[in-house]
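All protein chains of the complex are present and in place, except for one that has been dropped.
On to chain A.
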Amino acid sequence: MSAKPNVPGVTPLLQARGLNKRYGRVTALDHADFDLYPGEILAVIGDNGAGKSSLIRALSGALVPDAGEIKLAGMPVAFRSPLDAQAAGIETVYQTLALSPSLSIADNMFLGRELRRPGPLGTICRMLDRKAMQRIAREKLTELGLMTVQSINQRVETLSGGQRQGVAVARAAAFGSRVVIMDEPTAALGVKESRRVLELILDVRRRGVSVVLISHNMPHVFEIADRIHIHRLGRRLTVIDPKAYTMSDAVAFMTGARAPIEVAA
């Protein structure tokens, strides 16, 4: 796939048109558009308060927009909660990671979608299938090369920042069949751990899953993104090809120091 701002003839995997969200007098989303194509890494950049987080929360079901529509593979969808988005194959790694520190790694990976025992133990006693969940969690972490943790039953609060990030990414990668959204995945990490997360993102794409990457780290964005969505004042300003522009161009666009020449369709 060539990295043009918009790909003609290909249906976007995830598309949003005219998203609006107001909090009292504050407008977080002002007719925001969004396009994510199959198998790409789309970076979303923007200054603080540009509405990136609101956009991502709307796409992941954590926020219900006042107006606008979201389409998944061409079909209109209405996410009322993160569960709806998860059911549609969209997983999000939040900046806060959204992990429960006192629960184990396996518990966290299956939080909100636990597996139950087959047969009456599961249906009547609602008993969890802990063995299966531990096995799958271990498999997923191993797949991503993250099984440096001592035990899958270790509490998350005993993990380092990078390991926690790994668990959150593994959870998203394990269940995100179509889209994985990552909000500032490297912001809290060291240089080495950041590199590992970038590799994870490429791993996820290699499996045919599209990735939305929200980041302030320009070198990382320009390194791995196929296209860059620039958000400004609650809406999409433009989408650029990282090979055709420099980092300072992108910063100029997102801060309003320069206006983009072509207008996003």
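Note that a contact is a pair of C-beta atoms (placed from the backbone, for glycine too) under 8 Å apart; a residue touches a chain by one contact, two chains touch by 3 or more; residues count from 1.
Definition applied: contacts and distances are computed from a predicted model.
The unshown chain of the complex is recorded in UniProt as "ABC transporter permease", chosen from "L-lactate dehydrogenase complex protein LldF", "Lipid II isoglutaminyl synthase (glutamine-hydrolyzing) subunit MurT", "Urease accessory protein UreF" or "ABC transporter permease". The omitted chain makes contact with just one of the residues A:Ala88, A:Val179, A:Ile224 or A:Leu237: A:Ile224.
When the missing chain is restored to the complex, the residue among A:Val26, A:Leu83 or A:Ala257 that touches it is A:Leu83.
Which of A:Thr27, A:Thr158 or A:Ser177 touches the hidden chain is settled by the complete complex: it is A:Thr158. Annotation: of A:Gly39, A:Gly68 or A:Gly89, A:Gly39 touches the absent chain (contact as defined above). In the full complex, chain A contacts the hidden chain through residues 1-3, 39-41, 62, 81-83, 86, 92, 94, 96-103, 107, 111-114, 116, 125-128, 130, 145, 148, 150, 155, 157-160, 162-163, 166, 191-193, 195-196, 198-199, 202, 205-206, 219, 223-224, 226.
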